[in-house]
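Here the complex is missing one protein chain, while the rest keep their positions.
Labels for the chains are A and B, by order of writing; each one numbers its residues from 1.
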Amino acid sequence: MTLVEPSRARTAPPPPKAVSPGRQVWQMFRRNHSAMAGLFILLAIILISLVGPSLYTVNPREMVWMPLTPPGQSEYVLGTDYLGRDLLAGLINGGRVTITIGVFAAVLTVLIGVTVGAMAGFFGGRVDNLLMRVTEFFQVLPNLLFAMVVVMLFGPTLVNISVAIGIVSWTSTARLTRAEFLRIREMDYVKAERSIGAGNARLIWKVILPNAAPPLIVVAALSIGSAILFEAGLSFLGLSDPNAMSWGRMIGDNRPYILDSSWGVTFPGLAIFLTVLAISLVGDGLNDAINPKLRQRQ
Amino acid sequence: MSAPLLSVRDLEISFRLGTEETAVVRDLSFDLGEGETLGIVGESGCGKSITALSLLGLVPNPPGRVSAGQILFQGQDLVGASEEQLNRIRGNEISMVFQEPMTSLNPVYTVGEQIAETARVHFGSSRAEAWDRAIEMLKLVGIPSPEQRAHNFPHQLSGGMRQRVMIAIALVCEPKILIADEPTTALDVTVQAQIFDLFRELQDKIGAAIILITHDIGVVAQMTNRVMVMYAGRKIEEGPVAGFIRDPRHPYTRGLISCIPRLSMSPSDMPDPLFEIPGVVPAPRELGAPGCAFAPRCPHAMQRCRVQDPALSRIGEGRAVACWLEEEVAA
Partner (left out) sequence: MTALSVRDLKVHFPAGKGKVVHAVDGVSFDIPEGTAFGLVGESGSGKTTAALACARLVEATAGEVRLGETDITTLAGDAMRRARRDIQVVFQDPYASLNPRERVGAIVRRPLDLMKVGTPAEREARVDELFATVGLRPDQKALFPHQFSGGQRQRIGIARALATHPKLIVCDEPVSALDVAIQAQILNLLARLKAEMGLSYLFISHDLAVVQHLCDRIAVMYLGQIVETGSRREIFTSPMHPYTMALISAVPSPETGLAGVERIRLQGDPPSPIAPPPGCRFAGRCTFATDHCSKVAPVLTATGGNHAVACHRAQDAEVAAARNALVQGAPSG
């Protein structure tokens, strides 16, 4: 009866390895084919924008050939625009500006949105009321009009354009952050942190925010895409930095000649489309990868 | 004895976990007679809730499916039944009460509308008739001033009242079988007592058979005629309730019964430590391993237990147990 000899079956499983929530999300993400495709496209675009200009050294601002040359009819494979500038050089150089504006505006969106939402959700009561009225004010402003006014008042520089986009886009992030904070601040682990002497600053930034982060990351990723579209819109209306080449500005510049040279707007349009699509795919993939985790946590 | 109302034969329910399919319920057979109350006892993850869902054809698919066996309700096999056939049986013949009454009621309809809707679908009665029936059901389950309460939304009722409403919905079509999955776990003891009184009264009135899923041995003793203990997806002990409580045979059952603190009317000043079942239930991934699933936690485990899974063996008066110790005793 005293057979406690370890047999091959029913032995204690080996001690498990630490599986961080972040790594689980990555494993889920990796299995999602369209999200991975989006990620590759996005990385490729970023890589081209970063190293492209030093490999393909044609100056995008100089007249290099006959204006309005169609693609494939000269050494400039994508043709030229109405000033005879190389479209390919424009695309390669414009990516950097477009993506920079997108990222900078998205960072601003997230910074304002998360701060406002976190304060409103954490403190509640009067603070919440005040901040939510401010949020509503910005929500009912006509976005494009307001951004145009800001850019016209302060001048069409890269910084001003990004700031204008950031100022009109943060409201939904603020609402989402507030909702997450309202939910998470009632969790027992927040009470537990309080009971061991954690202050408000720690609770907001170190405890609640990391747990609210998953949906915010998705929104942040997607807001890069919308900021790029917004910048294109502003440029289309002529509000772009005259010293910087961006895809939106290329479309804006070539707009009057759209009937004679469709390629002048098609190629930068395609570049924007591809970038935004890639960002959306990555955002959706992140969302899908994060959500099962959320369900499991409930 | 006549043919049982419900007869489950060699039921196997499998779930896909990643790339592998694992049987979370295996070799499960049991009968339920008319007007009988059967208790199913076990820890979370033992397969008791998924078994209950399978009786209504509600195993979430994918990732789960009934991979073998039969569920015979009045001779009809529910495993291969079409969605249409199942819909006729669900609610009409077999209905279910869940643990959490808040999430099981639709928050945008009044409770009266929800009961009346069920009655209308199943009896094809008119709106007025169905509404009268809803009021009648609310009265039956002991809700005071049912005419007014019928106009309340779920969030306006207390937990106990919501559970009564759930029971009213489950009983409005006078089912032959009521499955109650931890129906009182979310409720206070005094409310729990009221709900169980209600179950017994309704059983007398309608004559329904009840399958009561619970982890509370006290509830089992109070409410059921017969008990079935599940561990890691298998039935490991079964028998009439009195024998089960007074003389549990499986080491796991014995552990379950002696690990709960008992309320005593003459408590000592220094209570003894509670009996402990060491360890935890096996994870779903570990279910396929050979040997008795309880062996790693069992104080009496022998070499044989670790390599060979014991079959269920009869030990008289309707009792059965799946444990090698029984054979040792018999030999």
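Just so we're on the same page, contacts are C-beta pairs under 8 Å (C-beta built on N, C-alpha and C of every residue); 3 or more make two chains touch, one makes a residue touch a chain.
What you see is a predicted model, and the numbers here were worked out from it, not measured in a lab.
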Worksheet item: If the hidden chain were put back, which of B:72, B:256 or B:322 would touch it?
Response: B:256
Item to complete: Pick out which of B:108, B:128 or B:265 touches the chain that's been left out of the picture.
Response: B:265
Discussion item. Suppose we count only contacts with the excluded chain; which residues of chain A make the list?
Written reply: 15-16, 18-21, 187-189, 191-198, 202, 207, 210-211, 296-297
Worksheet, complete the sentence: Note that chain B touches the absent chain at residues 43-44, 144, 158-161, 188-194, 196-197, 215-223, 241-242, 245-246, 255-257, 259-267, 269, 271, 273-278, 280-281
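The criterion applied here is as follows: only the chains that are shown with their structure count from here on.
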Worksheet item: Which whole number of Å gives the spacing of the CA centres of chain A and chain B?
Response: 49
